[in-house]
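What follows is a set of notes on a single structure, which appears directly below.
Only one protein chain is missing; all other protein chains are in place.
By letter and in written order, the chains are A and B; residue numbering begins at 1 in each of them.
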Amino acid sequence: MLYLFTDFGWQGPYVGQMKSKVSEQVRYCQPIDLMHDVPAFNVKAGSYLLAAVSRYLPPDCVVAAIVDPQVGSDQRALVLRADYRWFVGPDNGLFDVVAQHASSCHWYEITFRPAHVSRSFHGRDIFIPVAGKLLLEESCDSFLSPISCPEPRFNDADLNEIIYIDQFGNLMTGLRASEVDGLVSIHFAGQLLSRATTFSDVDTGTAFFYENSQGLIEIAVNCGNAQAHFSATIGDSIALVF
Amino acid sequence: MLYLFTDFGWQGPYVGQMKSKVSEQVRYCQPIDLMHDVPAFNVKAGSYLLAAVSRYLPPDCVVAAIVDPQVGSDQRALVLRADYRWFVGPDNGLFDVVAQHASSCHWYEITFRPAHVSRSFHGRDIFIPVAGKLLLEESCDSFLSPISCPEPRFNDADLNEIIYIDQFGNLMTGLRASEVDGLVSIHFAGQLLSRATTFSDVDTGTAFFYENSQGLIEIAVNCGNAQAHFSATIGDSIALVF
Partner (left out) sequence: MLYLFTDFGWQGPYVGQMKSKVSEQVRYCQPIDLMHDVPAFNVKAGSYLLAAVSRYLPPDCVVAAIVDPQVGSDQRALVLRADYRWFVGPDNGLFDVVAQHASSCHWYEITFRPAHVSRSFHGRDIFIPVAGKLLLEESCDSFLSPISCPEPRFNDADLNEIIYIDQFGNLMTGLRASEVDGLVSIHFAGQLLSRATTFSDVDTGTAFFYENSQGLIEIAVNCGNAQAHFSATIGDSIALVF
């Protein structure tokens, strides 16, 4: 199974052309759109999001993950095998958090180059063909070269920042709930927020935090919009109160 | 075939994670996104929309329908078999209109609970696994328990209100054209509108109503935007003039 994780949005022919490419290579393969609204060009937020949303994907899946402000530059193209999953994408730190959470990692540089490669769409021209080869379980030697673990851009602690804001204004952080079992309050935007299990546990209009469906700490307002309530943006910090 | 009908939007990992779950369970199953922009949290509009858009779905299909302002609460999880189609979702009235239009109905409470269930994402953790079991034609006894028909939240008449506004500003109502054959005019927002067959039947800028492609009465403005023209919102009433 192939998953797509990008900041491309649903606009334009980009996602469709990637799907076309893979379906030509792997008959009947229909990629699953994991998300296409990763905060644009934001590799840091993307790295924590990717680790969270890929945590429950099936073994042997392939994730084409593309968030890349340096598109067209000469950075390396990578493959990471983290435990039993494959990740294909740019060498810019996007896979750092996945790797830090994995029991075992193998890193590769992509040596494959097609006859024609667009300078601005490595997703279609390099990453997807390589994802297809992995799905077909081709021998890796012909298109991958083993490398040592790249220097991590992001450290191995969870991230006390907003990494994603959903359409309802809920504020997802890069902090795994499983790592902060005893956490009862957080400071955010000058306010002290309490923990709840779910929305209906607090009064209408009350801000709180809880473990969201991705296993992350998330700030919300019952029947309200936390983004508007706090004028929050991606990257805002939270402080933990144990 | 599995259909998804939600108010989740296309943002975030939510739709992708539901698709991932079902593809693990039912090989090669690729759900069809019927719509993900049901008016948010609006069960009433959703109930009439669901009945309209599911009317021509093939027999034996499964529809996972999730519009749920009470997510995380303790309401029942239901399955409805209406004629030859399955509907899986919350017990909040979302299936009422489908049931009222069906010749025969069988209702079930979902007894299945996975080992881990998120408080805020029953779509992924309960409804989709149950939809998968129905697609696989597993014996229902192990995960469904027959119940009597829930008390309807919405009455069995069509709804003289706006239930959906499309991206061009057309105003869809909850009124089936087949039920109002002789209808020649409607009152809406202080204006009297005439019936036409299609856009090109009326002058540019003229508001009218017609039978839309879902079989519902819809208000539109030729080469214009009816939502802006009338400052209309979901829930606005129309009055019929025979």
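Going forward, a residue touches a chain if its C-beta (ideal position, glycine included) is under 8 Å from a C-beta of that chain, and two chains touch if they have at least 3 such contacts.
From a predicted model like this one, the values you see are computed outputs, not experimental measurements.
K.L.:
Across the whole complex, list the residues on chain B that are touched by the chain not included here.
P.N.:
Residues 1, 3, 10, 28, 30, 32-37, 53, 56-58, 164, 166-168, 197-200, 210-214 of chain B touch the chain absent from view.
K.L.:
For chain A, which residues touch the unseen chain?
P.N.:
These residues touch the chain not displayed: 9-17, 19-20, 23-24, 28, 30, 40, 70-73, 118-121, 124-125.
Assume only the chains that are shown with their structure count from here on.
K.L.:
Taking each chain's centre as the mean of its CA atoms, how far is chain A from chain B in angstrom?
P.N.:
31
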